[in-house]
Each structure stands twice: as C-alpha cells, then as structure tokens.
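Notes for the one structure printed next.
With one protein chain withheld, the remaining protein chains of the complex are depicted in position.
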Amino acid sequence: MTRALSDHKRRRIDELIARTSEPGGVSLLRDAGRRLLRNPTAIVGGTIILLFLVIAIFAPLVAPHDPIQRFPELTQKLTVDSIPGATAGHPLGSDPLGRDFASRMIFGARQTLFVGVLATLIGLLIGVLLGALAGAIGGWVDNLLMRLTDVMLALPSLLLAITLVALASRSTQWTVIIAVAIVNVPIFARLLRGSMLAQRESDHVLAARALGVKRRDIVLRHMLPNSLTAVIVQATLTFAVAILDAAALSFLGLGDPDINRAEWGLMLGVDGVRYFEVRPELAYFPALAIILVALGFTLLGESIREALDPKNRR
Amino acid sequence: MRASGKGLRSALAAGTIAVLTIGAAGCAESDRDNGGGEGSASGGTFIFAGAGDPKNFDPIFNDDGESFRPIRQMYDTLITHKPGTAELTGGLAESWENDASGKVWTFKLRQGVKFHDGSPLDAAAVCANFDRWFNMKGEAAQSQMIYYQDVFGGFAGSKDAVYDNCKAQDASTAVVTMTRYKGAFPGAFTLTAFSIASPTAMKQYDSDTVTQNGDSFSYSAFANEHPTGTGAFTFGGWNKATGEITLNKNADYWGDKAKVDKMIIKIIKDENTRKQELRAGTVQAIDYPAPADRKALADEGYKVLDRPAFNILYLGINQKNPKLKDLRVRQAIAYALNRAQLVQTKGPGGAAVADEFLPNTVLGYAQDVQKYEYNVDKAKQLLSEAGATGLTLNFYYPTEVTRPYMPNPQEIFTVLANDLQAAGIKVNGVPRPWNGGFKDDVQQFGKQDLHILGWTGDYNDPGNFVGTFFGRGKVEFGDQAMTEMFDAIGKADATVDQAAKKTAFEQVNRDLAAKWLPAVPIWHAPPALATTKNVEGLVPSPLTAEEFNTVSVTK
Partner (left out) sequence: MLRVISRRLVQLVVTLLALMTLVFFWLRSLPGGPVDALLGERATPQTRELLTRALGYDQPIWVQYGRFLKNVVTGNFGNSIRTGEPVTEVISRAFPATVELAVAAIIIAIGLGVPLGYLAARHRGRLLDNATIIVTLVGISIPIFFLGYLLKDWLTQGLHLFPPSGRISTGMDNTDVTGFFVLDGLLTRELDASADALWHLVLPAVTLATIPLAIIIRITRASVLDVLDEDYIRTADAKGLRNPTIRKRHVLRNALLPVVTIIGLQTGALLAGAVLTEKVYNWGGLGTLITDSIGGSRDYPVLQALILLAAAVFVVVNLLVDLSYAVIDPRVRVR
C-alpha cells in the first residue's frame, strides 16, 4: 500500500509519540498532572467518567431491579403500540418487553463499559503486541507489520467494523466487540512502534545498553513503560469511538443480537428507534447517556494530550 | 400545523430555486408538486410504498412478495381469488373442471382477452406457457423456478414431473393433463408465479435466456424491460436510481379497468421511513407499517387495513435430541409458553394464538384439537415425569430479518426463552443471520433443538401449510422416520374427494396437536397496510396479493 496513505492518522500518532516519549518523562508527567488538575475541561471529563464508573461497578446496588426480569404489573399493560410509563416501583416505567427501564439504564452503564473497555483493550493489546514486536525487532518484521496496518487503516473504521461483522459467520456480542477492537489495532500498533523507535536512540536507553542490560530487559523495563503514556491517551479517546461504533452497528441491525443485554448502544439502536413514537424516552435516555460518556472520555483524553504538549509549558 | 408547514416548504423550495438561478437568466416556472392524485387526467396517480426491490418481472422466475406485487398488476392467472379472501374464482379461465381421476384439468377461457402487445389470449397461448415451464432448458433457469419445482415436481425428462401435456381443445378450451393427482391443485393455479404471459412477447424478447454470472444470474429483456401479460396495468418502467416502478392503466383490460391512470410503486425498505413518507403525503399507501405505529397512524386518521391472517409462526422442535423424542417433553414445552401474553404484548393488531398450523379459513381446520393453555406447573410435572428436569436446549433464532409472521424475531425469542426458563428449561439462545447461517443450520444441518420460523400461505390448501412442514422428512424437525405422520399427511393430500380430504386433514390436525407435536404453533399475525384518507377501494388480501385496479385516489 502507498506510503503516504492515511498520512494524517499517522501524523497524529507521531505527534502523540513526540509529546510522550521525551526524555525526562517523570518530571514531564508530574507537570502534566498538575496542569490537568487545573484544567476545568479535564475535571468535567473526569467527573463524568468517575460517575459512570461508580454506577457501572455498583449497578446491582443502585438499580431497583434485575434488568432482564419481566414484571407482571408492567406486561399486563404492555402492548406492541403502548408501553407503560412510570409507576410505583418503576420510576422510568417499562421497556418494550415489560422490564424495568430504570434498572436497564443503570445496568446499561456496566454493559456499555464492558463493551467499550473490552473493545479498547483487545485492540490495544493486539496493537501493542504488534507494535512492540515491530519496534523491538525491526527489519522485515517491522516492514511486514507496518504494511499490514496500512491496509487496515485504508478502510474507514466503521466500514471495517461493518465488513467484519458481515464476514463473521455468527453474530454474538463478541463479534461486535472484536470488530470494533480490530479497527483500533493498527492505530495502537503504529503508536507503540513509533514511540519505541523514538526511544531507541534516547539517552536512557543508550545508557542502559552501555551498561550491558539485556535487550529484552531494555524493551520490557525501559522502553515499554515509557511508551504507555501515549497508549493510554489514545485508549481514552478510543473508548468514546468504540461505544459510538457499537451503537451504530446495532442501528444497522448488525449489533449484539441478544436484546436481553442492557447496553446503551443496543437499547438506542434497536428499541429506541423502533419504539420512538410509542415512548421516545427509550431513545432519549440511552442516547443522552452515550453522548455524556463519549463526551467525558473525549474531554479527558484531549486534556491529557494537551497537558502533555510541551508547547503548553512555555 | 400542516398548512403552515406547506407554506414554509414552498418558501424553502422557492429559496433553493433562487439560489440555483443566480446568474442564470429567467426563473424556471416551478411547482410541479410532489404527491399524486392531482394529475391532469381523470384518475391521477397512486403511489404505493413497497418494502423491497423486485428481482425481475418474469413471473416464473420469482418467488417473493416484492417481485410479485408489480407482477400481479401486469399479469393474470387462470384462477384467482375473490378480493379480500382466499376463495377461488375465475381469472383468465371463466371456469375449470377436474375429471374423476383428478389428473385432467379443463379450463374454459374468457373470450376476447388480449395481452398488452395485442396478441390474443387463447388456449394455445395458455398451453405455450405450460410447455415453456416444463421444457425450460438449463440449470440456471430451472434453479430459479422455485415455485414450479415445488408444485410441479420437476422438468421434462424427470420422473417426478407432475405435468404431462396441455392441449388446446378449441380456441377457448385448454386441457392440462397431469401424470398424477396432486392436492395442490386447483389452488396452485392461482400462484402469481404461474401467471400467463404473452408467447409472442416472450419469443421476441428471449424470455428463456437466463445466464449465470458470478454468484447470480442475468435475465432476459422480457423479464427486465418488456413484461407482457393481460393485467390491469402495463409496464411503464423501473427507475432504479430512484427506486420507482411505474405502471400505466391498461385501457383494454378485460376486467374492472384501473381507476387511476398511473401507479407508482416506490421502494422504501425502512418501515419507519415508509410511515414518515405516508405522513408527509408523498405516498398514499404503505405496506407493512410497523406494528408499533399502527395505533398512532389510526389515531391520526390514516386507514390501517389488516389483512386476514393467513400465516403461522411456530416453535420447531428437533427430535434428533433424544430427550425431545419424548412426547411429554414436547408437551411440557407447549404448556410452558405463555402464548396469550406474547400475542397481547408483541402481537401486531389482529394477531391471535394459533392452536393449529393453518388458519381457520383453510380446509381441514379442526375445531376440537388439544389445546395447550399456559400452565407452568403442568409443564414442570411433565418434565419430571419424563425425567427431563434440568434440560438445556439450544434455541436458534434469526437476525437481520423481519417476516410478516415474525416482525421482530429477537423479541419473540426473548419472550419465549423467558417462558421456558420459568418452567425450568435452560435455554441457550443461538442467533444466526437469516441468510448467513440460520436457514443453513436449521434446515440443512439441524443443529438446533428449538427454533422459530413460520410461513405465509400461498393458496387455500392444507397441503400448503401442514404438508409443507410435516409431509416429508425434514432435518428441521429431526429427519426421523415419523412415518405415521408422513403417511397420514400424504394420504390426506392425495384424497381427490373434497369432503373426504377435509375429514382426513381434520384428523391430521388433531394428531399433530395431541400425538405428534413436531412443533408448537405460536400465532397467526396478519400484516397490515396503511393508506391516506383519500384512498378508496384497496382491499387487503390474506395472501398479500392485492390488486390495485380497484383503488382510487380522491382529491
């Protein structure tokens, strides 16, 4: 594939590498941390994410009911063209199958976190592995792996995910997670590789090498940890995209087929759209939740990136 | 609201025109408003929103409703249905007769009927159609004659072929001889796939040329550009860029001439968009409004027309699993399902719990079959009697699909699985894309223990329902020798005498419910149509076989 292909994606990655793999990483990090705490954007983003995490983790304690239980008092009044609203014990009323909508929204945080985190993590792990291999070994391995990422970057993200889902022989929650994850593999791979290459020539690595530290140890102890900052920033941003892509897949009918699962993207893309006229809340609430969480992660990711920008130290 | 909206809309349209004509001399005269009904001629235009692309317009090579919708307007069949029912009435044949052996069919054709190309419809033309189907050459063409293969068993040279010959006794009498009696007739003569086409046009436009190209086929000019039948509308064209099929009134139609001058079938795949177009007034009728939107549309004054139910959704049970070979386990499954609640909560308007695998308008429907009222305790008791407590079953359900009998497979699965769990049966849900594994896994390989599937009837015959599912060994239900069932259905289907056939099928239905229970019938769910207030004369057909010549659009 062409060299200049998707130059911008690459350039963004390079920028991030440059910002995070500077020598004197520790003081830079401390600096960045301080700047982060002073940045209102970061605080807003962080608060949103914290709230989201708390709800996700303590969902069983917060939610009034089991998210997949069907309640007779709700199903009694349920028909295909009318869905009961708030009643005693069910503050947000029913969903299209007579389940407690409030509980589903709350458990939705957990499932959404699950999908987002896993999609990000899987993409990150594979990407980091490939990137580290390329960066550490170099030579033809590097060449091959980078051509591979080029091909993957050639397809726009959602399109690649759609294609992967279509090409999967079965549709499960994992199909969606993996499709969204694979989209991010090349980004992480390039990121890590670049960062490691930048460090290969840096003072502390040269020093370690001069001291006779084994190559494996240099990679694991010195190069990898220093590269992770960039990876974490990217992961924060990736999370937002992952949950948006999962929602889009659901909307296209290619998402998680198990509608028992309370996941915001699924709730919005399937029930929300189908029953929009009957009960618009079924769409508004998950949509709002997705926007907020995506916003939170974007805000935090961008402010970390900004905080790490050496220009801002001037 | 609407009036102000219209004002704004024309202001906006005017604005865009102004933008366009900057720099250009003279302003274009515009308000060729959209929407039909206001054409200059008497009848105006009727715009109907269909749900999918047709394949082509040669009846014999098609097997789906979206292709049949335009085909049905352009062609006629020998026998047809009384509007709004599944009862037979004369089509191109004024009357028909079956001899005592059940093998010879004599059709008395209507006089003076002409194809759109002016050639006469006579017995020779009818026989030319039968002979064309039977003698079709090439695997490509044959493989696309799905209804023909199903009903007529095979082609020239095949020992399974049902068709023998067709003779033109005189200009208006066609005699079709079969090799054996088949219960599907005369009902199957109403199938749109067996519409009579103009032999002249077919010859001229090379109708039998079907060529394979890659993973699919190309069809002839006849099928794509020159479909020629006797129907109330003639072919105007198919604009694929805008998804519009235009049909023009056939002024020489033998029956009730179309009330509108032009009809456009606009293809809109998304049900939500179809509804919105109806509200915007840009189409006058839509097919398959979402069940959830029925009430809102009706409240706003749109006409929601329910088709009489002529379909069935069932829960298939695969007896390859030894546990499921036990009748008590299958009965337990039937008792465990709260079908009344499913109909109430998820059934489209007019849906009803099914106790048999055919609607009650079909011959052979028995009034006294064993019913399985929702009863969890009974289910649990049967399971423990059968020693099948702690049963785990793989429940296959399709994704990426909606069918008239199954508007939302995922929801239906979720509800049914929930019921089964409540009775102590563990359910392992296995979703598969409709064309990407579901049909393969269920109907080819029989990987499932349970699955949901259904059927829309083609014509009024019990064989078309019960026979299709249970008349022969199918992996779908465990390809076991359920010989007693196959024999009983085969015998009932082969009964020439109608009264005896009725009795035989009633017994089949009783046994299906009480003795065999190869599946649990779930519901009959009629698909609806919706039209604007000013559409008159649209008669919903249980077979989704509406003809639009009776439709008029008032101002």
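First chain written, first letter: the chains are A and B, and each begins at residue 1.
The rule is short, and it goes like this: a residue touches a chain if its C-beta (ideal position, glycine included) is under 8 Å from a C-beta of that chain, and two chains touch if they have at least 3 such contacts.
What you see is a predicted model; the values in this text were computed from it and never measured.
Although one chain is not drawn, the whole complex shows that of B:Ala140, B:Ala171 or B:Ala422 it is B:Ala140 that touches it. The residue touching the chain not shown here, chosen from B:Ile71, B:Leu247, B:Val283 or B:Leu517, is B:Val283. If you put the hidden chain back, the residue from B:Lys55, B:Arg69, B:Lys103 or B:Lys501 that touches it is B:Lys55. Shown as candidates are B:Ser42, B:Gln367, B:Gln421 or B:Asn435; the residue that touches the absent chain is B:Asn435.
Considering A:Ala32, A:Ile126 or A:Ala247, the position touching the chain not shown turns out to be A:Ala247 (whole complex). Although one chain is not shown, part of chain B still touches it, namely residues 1-2, 4-6, 8-9, 12-13, 16-17, 19-21, 24, 27-32, 34-36, 45, 47, 53, 55-56, 63-64, 138-140, 142-147, 149-150, 154, 160, 212-219, 239-244, 264, 266, 268-270, 273, 276-277, 279-283, 400-401, 432-441, 455, 458.
Listed by residue number, the positions of chain A touching the unshown chain are 1-9, 11, 151, 154-159, 162-163, 165-167, 169, 240, 244, 247-248, 251-254, 265, 268-269, 272-273, 276, 283, 287, 290-292, 294-295, 298-299, 311.
We take it that only the chains that are shown with their structure count from here on.
Averaged C-alpha coordinates give centres for chain A and chain B that are 44 Å from one another.
In the complex of the two chains, the chain B residues touching chain A come out as 272, 290-296, 341, 344-349, 399-400, 408, 410-411, 414-415, 418, 429, 431-433, 436-437.
Residues 70, 75, 78-82, 96-98, 166, 169-172, 253-254, 257-260, 270, 273-278 of chain A are the ones touching chain B in the complex.
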